[in-house]
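One protein chain is absent from this view; the other protein chains keep their places.
Should a chain be cited, it is by its letter among A, B, C, D and E, assigned in written order, with residues numbered from 1 in that chain.
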Amino acid sequence: MPVVHVYVWKGFSNEAKKKVIAGITKVFTDLGIPVHAVEVIIHEIPKEDWGVGGEQASEKLKDVQPP
Amino acid sequence: MPVVHVYVWKGFSNEAKKKVIAGITKVFTDLGIPVHAVEVIIHEIPKEDWGVGGEQASEKLKDVQPP
Amino acid sequence: MPVVHVYVWKGFSNEAKKKVIAGITKVFTDLGIPVHAVEVIIHEIPKEDWGVGGEQASEKLKDVQPP
Amino acid sequence: MPVVHVYVWKGFSNEAKKKVIAGITKVFTDLGIPVHAVEVIIHEIPKEDWGVGGEQASEKLKDVQPP
Amino acid sequence: MPVVHVYVWKGFSNEAKKKVIAGITKVFTDLGIPVHAVEVIIHEIPKEDWGVGGEQASEKLKDVQPP
Partner (left out) sequence: MPVVHVYVWKGFSNEAKKKVIAGITKVFTDLGIPVHAVEVIIHEIPKEDWGVGGEQASEKLKDVQPP
């Protein structure tokens, strides 16, 4: 405890993934939860599989890139 | 709000994905929710990773194809 | 196939839930998928457990109500 | 983008929830993602519904409390 | 690893929950995974929030009870 599922667009760099994992884990250790108890699972989703406002993000947000 | 996670077999055409995103979004806008608030995330799952009735869909439902 | 998980704020009326279930199911039957194969699971989330823009929806979107 | 689902034991204080939402959001804004794009959904799970090491957390970790 | 999310209708007895947790954990320890690494999270869903075949399970499967 906790288990954290993170859904992002495909294309996060390895550096960004490390920051996501370390940063989210720290949120919980700051609350007194032991570090080994925190699991963070990143799910990369292709932009054409992510709909926002009724359209694929690959079309609607064509120029926005993941970090 | 809402966030919708859709789990389907791998192989949905791009046309089918667009219909899933637009169609599900419309269900919520018909209820008065603003279109920009709706997020739909499609997860394509290989048929061998989907179990139904205790068997892999790749075996049990060998001849059924996604749209 | 498919399995659809819908996350919404707590407080959807029974009528709205029926429309969500029927409407999302129809999106898939329109694609040729048999009606009995569609499962839709609604998860009602208290507004204080839903964060948007870094704040609880119960504070940031105090006056917005679910349908 | 992103959508973050956080699964924790039931009993988080409102203060802890605020810190989870604000802290996780900041992880993504630090990566250059706009604050309004971050959604964090907290799911509180009763300890008897959470299994760890084959047992209910309500038995195995009887004395551990959420923050 | 693994994390297992189990979605069932509300009303599972405590005995049934214990069997679900112990049984699923054993599936993984039989594959050589250490028992402490297995997390099983049960989500109880009210039958009116679970749609099957386009209708609420509370109507369509009125007489079926969880174990």
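The rule is simple: a residue touches a chain if its C-beta (ideal position, glycine included) is under 8 Å from a C-beta of that chain, and two chains touch if they have at least 3 such contacts.
Please read all numbers here as calculations on a predicted model, not as lab measurements.
*Asks:* Among the chains in view, which touch the chain not shown?
*Replies:* So, taking every chain into account, the missing one touches A, B, C, E.
*Asks:* Which positions on chain E touch the chain that was left off?
*Replies:* The missing chain touches chain E at positions 1-9, 16, 19-20, 23-24, 26-28, 30-33, 50, 52, 57, 66-67.
*Asks:* Suppose we count only contacts with the excluded chain; which residues of chain A make the list?
*Replies:* Against the missing chain, chain A presents residues 14, 17-18, 20-22, 24-26, 29, 35-36, 38-44.
*Asks:* In the full complex, which residues of chain C touch the absent chain?
*Replies:* Against the left-out chain, chain C lists 3, 39, 41.
The definition used in the following text is that only the chains that are shown with their structure count from here on.
*Asks:* So which chains are sitting against chain A and chain D at once?
*Replies:* Chains in contact with chain A as well as chain D: B, E.
*Asks:* Pick the pair from B-C, A-D or C-D whose contact list overlaps the D-E contact list by over half.
*Replies:* C-D
*Asks:* Need the CA-centroid distance for the pair chain A / chain C, whole Å please.
*Replies:* The mean C-alpha positions of chain A and chain C differ by 22 Å.
*Asks:* Got the chain B residues that touch at least 2 other chains?
*Replies:* Touching at least two other chains: 3, 20, 24, 26, 39, 41.
*Asks:* So that we know how the chains sit together, what is the shape of their touch graph: line, ring, star, complete or other?
*Replies:* other
*Asks:* Name the touching chain pairs, please: which are they?
*Replies:* Those chain pairs satisfying the definition are A-B, A-D, A-E, B-C, B-D, C-D, C-E, D-E.
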